[in-house]
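Working notes, structure below.
With one protein chain removed, the remaining protein chains of the complex are shown where they sit.
Now for chain A:
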Amino acid sequence: CQLFGYVGIEAVLDQMKVKTMKMGFEFNIMVVGQSGLGKSTMVNTLFKSKVSRKASQPGQDERIPKTVQLHSITHVIEEKGVKMKLTVTDTPGFGDQINNENCWDPIIKYINEQYERYLREEVLITRKRKIPDTRVHGCVYFVPPTGHCGGYPGVLGALSWDGGGVGRLEAMVPHLPQIQEDLKAHAISLYPQQDFDQDPEDRALNDRIREKIPFAVVGADQEHQVNGKRVLGRKTKWGIIEVENPAHCEFPLLRDLLIRSHLQDLKDITHNVHYESYRVRRLSES
């Protein structure tokens, strides 16, 4: 139907913004990888705050645990009036043992537990106005910088098949083509999945991202002076690696993907696709 004059329907967008700012957001991210790969530093760099405690800090009673243990910390951060409840789940002990068979089991168990929690809340007769969301929205998998590590495709395969829960990867390595081939060979589907591209614009944007996966990143939480500006970087004897400089590493790509452009999309796919397929499986079980 043709509108003959201004009505004010578009004001609904502002209404939505106000509502969501009041409600706040939840975001749950998981980092998977062997110890020493820089997971904690990366998370701190991403969110520009001391979200994770680093395992390598001296004086801490941190020893590599004998089994994979999942460790979640929740913080509240605020920017431009937007409040975000951020939960980071760490996986110390992953891939660190001599025998790493099935080291992904605790991870999958955790992911499914979160889906189960949400499902239970959803089927209650009297349910909460806002169901607390602890489901993992994104899993960042750190591939060691050696180019290949024992059986990592196996791990990713297990993660992306079970629960359909995981399948997002950005990692830290220079041997890009080899890894991309490996991933394809094992039919591992990573975020952003091609099936969920909604329109040509989306597809173009996501194709560019898919080309670059896995991202080669460097994390740092110390600032240095470079050309009169203060930048985050790692100081080495041969120069300062600027973390946020796209010419030095692909950290900006990771950050933009995760936070600035695709955060809502990650949550939507978790809710509409992965959670739904968990629910179907669970309800068909009986």
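The rule is short, and it goes like this: a residue touches a chain if its C-beta (ideal position, glycine included) is under 8 Å from a C-beta of that chain, and two chains touch if they have at least 3 such contacts; residues count from 1.
Just so we're on the same page, contacts and distances are computed from a predicted model.
Undergrad: Could you tell me which of "Proteasome subunit beta", "Myotubularin-related protein 7", "Signal peptidase complex subunit 3" or "Septin-10" is the UniProt name of the chain missing from the displayed complex?
TA: "Septin-10"
Undergrad: Looking at A:Q69, A:N102 or A:N272, which residue reaches the missing chain?
TA: With A:Q69, A:N102 or A:N272 as choices, the missing chain is touched by A:N272.
Undergrad: What does the interface between chain A and the hidden chain look like in terms of residue numbers?
TA: 1-13, 15-22, 24-25, 27, 46-51, 74-85, 119-120, 123-127, 129-130, 132, 198-199, 232, 255-256, 259-265, 268, 272, 276, 279-280, 282-286
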